[in-house]
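Structure first, commentary second.
As you look at this complex, bear in mind that one protein chain is not there, while each of the others sits in place.
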Amino acid sequence: MSVGSPAGRGLLVGRFQPFHRGHLAVVRAIRSAWPSETLLLAIGSSQSSYTSDNPFTASERFEMIERSLGEAGISGWLALPLPDIGRHALWVAHAEESLPRFARVHTNNPLTRALFERAGYPVESPTLVEREHWEGRRIRAELRRGGDWRPLVPPAVAAYLESIDAPGRVRRLPEGAGAPPGT
Amino acid sequence: MSVGSPAGRGLLVGRFQPFHRGHLAVVRAIRSAWPSETLLLAIGSSQSSYTSDNPFTASERFEMIERSLGEAGISGWLALPLPDIGRHALWVAHAEESLPRFARVHTNNPLTRALFERAGYPVESPTLVEREHWEGRRIRAELRRGGDWRPLVPPAVAAYLESIDAPGRVRRLPEGAGAPPGT
Amino acid sequence: MSVGSPAGRGLLVGRFQPFHRGHLAVVRAIRSAWPSETLLLAIGSSQSSYTSDNPFTASERFEMIERSLGEAGISGWLALPLPDIGRHALWVAHAEESLPRFARVHTNNPLTRALFERAGYPVESPTLVEREHWEGRRIRAELRRGGDWRPLVPPAVAAYLESIDAPGRVRRLPEGAGAPPGT
Amino acid sequence: MSVGSPAGRGLLVGRFQPFHRGHLAVVRAIRSAWPSETLLLAIGSSQSSYTSDNPFTASERFEMIERSLGEAGISGWLALPLPDIGRHALWVAHAEESLPRFARVHTNNPLTRALFERAGYPVESPTLVEREHWEGRRIRAELRRGGDWRPLVPPAVAAYLESIDAPGRVRRLPEGAGAPPGT
Amino acid sequence: MSVGSPAGRGLLVGRFQPFHRGHLAVVRAIRSAWPSETLLLAIGSSQSSYTSDNPFTASERFEMIERSLGEAGISGWLALPLPDIGRHALWVAHAEESLPRFARVHTNNPLTRALFERAGYPVESPTLVEREHWEGRRIRAELRRGGDWRPLVPPAVAAYLESIDAPGRVRRLPEGAGAPPGT
Partner (left out) sequence: MSVGSPAGRGLLVGRFQPFHRGHLAVVRAIRSAWPSETLLLAIGSSQSSYTSDNPFTASERFEMIERSLGEAGISGWLALPLPDIGRHALWVAHAEESLPRFARVHTNNPLTRALFERAGYPVESPTLVEREHWEGRRIRAELRRGGDWRPLVPPAVAAYLESIDAPGRVRRLPEGAGAPPGT
């Protein structure tokens, strides 16, 4: 795994809950626009799992990324966990400490953009394709209600989610902001 | 206090905010179905108090459990605090580290069930009696609006909640997910 | 900076997101009613920033307080950061450990009152003037929608918020309970 | 498990790494001097395990207490986990929140005494018998070097420690202040 | 309390355990060399107390600073708590978020210097006078052994430490890296 020099690395942060076709399209677009760049895929909120907003562990999200980018024949990337720090003003310093160095950030999230720009990074906006279809929240809702979520994720992710009974898991999670286990 | 061997212990996790008639019925049913088992009552989210969802401290919840199970003449149980860990994938390991060993789990909470089954525990579903009446959320709402909460809790809990002016406390707590103190 | 003896100090806790005319009126009223008291202004939730409820850092909030109290010619106060502790039953002990000693608390927040009274402090209720106009939540909403927030804060705060492009920042923050950065 | 009223409860905090004859003698002495008191045994630093100073989990320490007090025929006690909080000035408030209420503290630890006295609790000093023999540090050293640790703990603890291969565990733990796992 | 503009503020971080003559000399020297600067005195490790290295709470340390600088007739300073963050690479960002803005740092601590220089701050080295006499570690050792610590601190601090029985407290604290309370 050669990931090139820091000056040739870009960063894309996502929660990838799950990794879906929108994510895949964004990765493909970035790889195509910056072919010599190594793309760091930071798995945000990596410490969260088994909540309605974050049903899958970082380990499972890694598996989804690995399988669907392999299936799509996309190389030149590297996935890494990035836990929350809970203090947004320190979040960029936290990412800098935890991840390989990077020279450019790709994001459409306004807060992520604001924080990285404040720290002096160039920030690019990847083109989003049919965002309304491919959105994590919508896919989690489909998983919950037993709907038709399969077309919304890459085939390798669909197979993986079946293998871990993702619909069953999501259905059992309480809705809302992560109530802890208990009766 | 002899609590028997690990193989003869069961676990019931609850927040007990407050301990109400529904909890009492569940404990009675479990004690009756597994008479030789020692029942561990884990006081979940034990670190939370003075919020609208968790108005009472672990210490106060212990008092409610002790008094109402004493009043009901139920023995063979043990109450213990179990703070949140904030990372659900580690929650079972956290409970195993913090509590006496147990061989069986009693729960109707789907997330709790999912996490313990994933770790290989047998999980039982205690029968719920008139759940609509005896629910923590409803009782806290009654406490807040000065309604008729007394019949919903065991007599010993009603007396205890009066003694600490629980209605006054709950009324003063901001609604929602635990805004910190401040103006 | 002489802040007097502990017996002559009062405490006012606020999040000051931002410091507005309502806060200024409260400080003026307290200083006028207890002229020999030194007023500690604890900047609550000091660790939070770049969220829709807490857009500004403690450092920025300090700047707002300093400038508007200077502008208003009010002395005899001292601003200090007070991070959340997440366990309300320990919050007063946390404030006592972190701040200069104080003998009196000024608050209209029922939870803050309850916690300090439980610990034995005398608690005063400062008079609120036109609360409906001067409320942090309303001002943040005006900042977000590009409305007319300037008259709601002291002139020095308005100038400061312009200088850091507060409207641009607030507009980019996701609404709700502080979703972490990420795509 | 009836533990009596708050006014009739005493607290003994220990790390119990492991529970040894010195602990047993102290518990026996307290039960004999305050026969009508229920004794709360708080398992301190309950979150620590697999370090040279804290080799055993709270769950394992519970097992040792349960078995040796059962073996010795001592009743009227209750064991509970008490994790560290890392801020000593808040430690008593933390214990009060987490444990059933208690009216008296038994300790020979000067810091524990200082903190509880500062909070207004009566503090008793249990008589220590042959402290030089029965000390956790010495027993852990014997476990590490394969020495003669068995006579230093109650028979039930000796059997339990054998059953979990405690000597093998302690021998493999790095000495010093809890270096994290890793190469 | 007017603390001037950010460009006219300097920062001095110390643990002040206790505030001694060496600290006083440093503050006097800085105030004299930068008379128009407001000096921020950050009370480092503010969350620690009741350990042998950090016997006093932030609140108590504030009292010592206030009284001895008042006694010495030194103005133009401001004391603020600064808790540890445990991740040194984020420490400067943490200080920037928590404290009023500052333009210059005064320190003789090589790590503090390294971290602030890495972040682009000008760092000054205050002259130390007779460091061997006035050192926190030495004064704490004198407090512990009942030695002659009084001449090493300003008179106001000596009186304050007497008033809280500091020698008694320090004597009861276990030596070493902060063992938690317990038997």
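We call the chains A, B, C, D and E, going by the order they appear; numbering starts again at 1 in every chain.
Convention: a contact is a pair of C-beta atoms (placed from the backbone, for glycine too) under 8 Å apart; a residue touches a chain by one contact, two chains touch by 3 or more.
Being a predicted model, the structure only gives us computed values, none of them experimental.
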Open item on the list: One chain isn't displayed here. Which of the visible ones does it touch?
Closed with: A, B, D, E
Open item on the list: Out of B:L90, B:A103, B:V123 or B:A159, which residue would touch the omitted chain in the full complex?
Closed with: B:L90
- [ ] Consider the whole complex, including the chain that is not shown, and state which of E:A7, E:L111 or E:I164 touches that chain.
- [x] E:L111
- [ ] Name, in rising order, the residues on chain D that touch the hidden chain in the full complex.
- [x] 47-51, 57, 169, 171-174, 177-183
Open item on the list: Touching residues of chain A against the unshown chain: what are they?
Closed with: 1-3, 6, 46-47, 49, 57-59, 62-63, 66, 70, 75-81, 83, 96-101
- [ ] Kindly note down the residues of chain B that lie in touch with the hidden chain.
- [x] 87, 89-90, 93-94, 96-97
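Note that only the chains that are shown with their structure count from here on.
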Task: Both-way neighbours, i.e. chains that touch chain C and touch chain B - done: A, D
Open item on the list: Counting residue numbers used by both copies over all numbers at the interface, does the chain A-chain B contact come out same (over half shared) or different (under half)?
Closed with: different
Open item on the list: As a quick test, compute the distance in whole Å between the mean CA positions of chain C and chain D.
Closed with: 44
Task: Centroid distance [mean C-alpha coordinates] between chain C and chain A, Å - done: 36
- [ ] Provide the list of chain A residues touching at least two other chains, using ranges where the numbers run on.
- [x] 87, 89, 177
- [ ] If you connect every pair of chains that touch, what shape comes out? Choose line, ring, star, complete or other.
- [x] other
TODO: Kindly provide every pair of chains that touch.
DONE: A-B, A-C, A-E, B-C, B-D, C-D, C-E, D-E
